[in-house]
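Take a look at the structure set out below.
Of the protein chains in this complex, all but one are displayed in their positions.
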Amino acid sequence: MTPLLAVENLRVAYLDRAGARTAVGGVSFAIEPGEIVALVGESGSGKSSVGLAIMGLLPDHARVAPGGAVRFEGRDLLATPEPQLRDIRGRRIGMVFQEPAAALNPVMRVGDQVAEVAIVHGERSTAAARARAVEMLNRVGLPDAERRYRAWPHELSGGMRQRVMLAIALLLRPALVIADEPTSALDVTVQAQVLRLLLELQRESGTAVLLITHDLGVVAETCSRALVMRGGQVVESAAVDDLFHAPQHAYTRELLAAMPRLERGP
Amino acid sequence: MSLRLRGASGRWAPRIAAATLAAIVFVAVAAPLVAPYDPVASGDLVADRLQPPSARHPLGTDLSARDVASRLAYGTRISIETAALAAVVVLVVGVAWGGAAGLATPAVDAVMMRVVDAALAMPRLVIVLALVAFIGRISPLTLALVLGLTGWPSMSRIVRARVRELAASDHVAAARALGVPPPRLLVRHVLPGAAPAIVVHVVVTVAAVIPLEAALSYFGVGIAPPTPSWGSLLQDAAARPIDGWWLMVFPSLAIAATLLSVNVIGEYLQRRDGAGRTGRAA
Partner (left out) sequence: MTRPEADTADTGHGPLVSVRGLRVAHRAAGFGGRPVTAVEDVSFDIGRGETFALVGESGCGKTTTARALLRLIDASAGTLRYDGRDLAALRGEALRRQRRRMQIVFQDPYTSLNPWHTVGDIVGEGLIVHGLARGDAAAARVGALLDEVGLPRDYVTRRPRDLSGGERQRVAIARALAVDPEFLVLDEAVSALDVTTQAQVLALIARLRDARHLTCLFIAHNLAVVQQVATTVAVMYRGRIVEQAPAHGLFARPRHPYTRALLDAVPVSDPRDRHTRVDLPPDAGAAPEPGCPFHPRCPHPAKDATCRAAAPPLQELEPGHLVACTKVTAAGL
């Protein structure tokens, strides 16, 4: 089977006054359809830059070195011009960010933001787009979705905003969702709900997920495979069970040792 | 590309402005050394009256046969002194009032800010004109005090807003938890953060006071003759705009160069403050 996404020798550098600073130094990995893969690392490991590079959303002062490729459904996203990338984003690749407050448009009703995804990707009928949006908002468990369609982002709690983000990301049943710290800004009970929701939707639609996170608990909870990043390199790639029970790299062992563990009662 | 251009002007314009301003301040401070003649005493009213620039009088002479270069040097001194003194008054009163309001309880703060609103509602020019009507022509010191005492409210507003913002920050909370007494809290922990905004506003004050003084003196309600200031020099020039062009040109150039320099420096400081505040992450 050809992988859904194949990242080959991806290198990203940021230009600043001092020169070029390497953030990602030659990363390669693949994701199969329907798979949930974690990209784990601490701040500065380069994990977010990998996600942004795949989506073609790196900031202006970032440079992707030639020689690498991001193959997705048969084409190299790094060599795809922006108009076609825009078509892929939202339709074939969905995105969820850490701060739904920042990722949502503050002056647009949340329901319209969901419906807009359908409209920009070819839905002609506004009514049909709205109906799909309401259905999806119901699906992501937004309480009272019909009424909350007309809510502004600031009127929703963090958990509800992240549900709206999931609705936007999954509306068109993309083949891949890239979720960058989707639950890090959420409280633990809300995190559990959002993660479970992500898993349910993923199972339903067969979407593959690249989950970028610093939290090994989130990895243990949701993923089938994990890539551990440090200093712009993938230092270990393993099935999650192996990663937790037979870590190979010293840094993985260090991360696991540092992970706070809750000892539960009987 | 545009970034590089802005970078270049961003580097050089403030330096040129600072050098210009330094030269003007030097003339102001060293007026007695720079000026070749007494600025007030008339020369030979027949031979030296309204002479164009020459070797003897590099900037010409005026209708009273006084040396324009000397009057401009002393005028610079008076105008700069007036602006500086007004700025100091604005700085001291505005920072003290705004700082106190920023750290005060909400009720006290509300009262203090209503005072500011009231002060801001009083038009500056009307106050100055009323004062002139009351005491006649005024001295540079009085004018500076009047301009300063009418200029502090906007400063206090800026300081108060910044102090409120900083007082709510964790590092100020940490200092309070440490038992730092209020005066030290203001001076060591809050004002350094407000300093860039304060400096920018001082510059803005200077940039506002200089033309105001010039305008008042030009219309004959500012600094009284025969004391030279940039405004009163222009008033002298108003009588002979064509055949006495040098009377108008040199003071105008001095005013323009000063304002341009002050504004360029102000913009530079503002930009740097903005960059400093957003550059949080290491």
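Labels for the chains are A and B, by order of writing; each one numbers its residues from 1.
Here, a residue touches a chain if its C-beta (ideal position, glycine included) is under 8 Å from a C-beta of that chain, and two chains touch if they have at least 3 such contacts.
Values in this document were obtained by computation on a predicted structure and should not be read as measured data.
K.L.:
Quick one: say which of B:92, B:174, B:238 or B:256 touches the chain that got left out.
P.N.:
B:174
K.L.:
Name every residue on subunit A in touch with the hidden partner chain.
P.N.:
42-43, 141, 143-144, 157-160, 163, 187-193, 195-196, 214-221, 240-241, 244-245, 254-255, 257-266
K.L.:
Need a quick check: the contact residues on subunit B for the chain that isn't drawn.
P.N.:
With respect to the unshown chain, the touching residues of subunit B are 169-181, 184, 188-189, 192-193, 279-282.
One rule holds in what follows: only the chains that are shown with their structure count from here on.
K.L.:
What is the distance in Å between the mean C-alpha positions of subunit A and subunit B?
P.N.:
55
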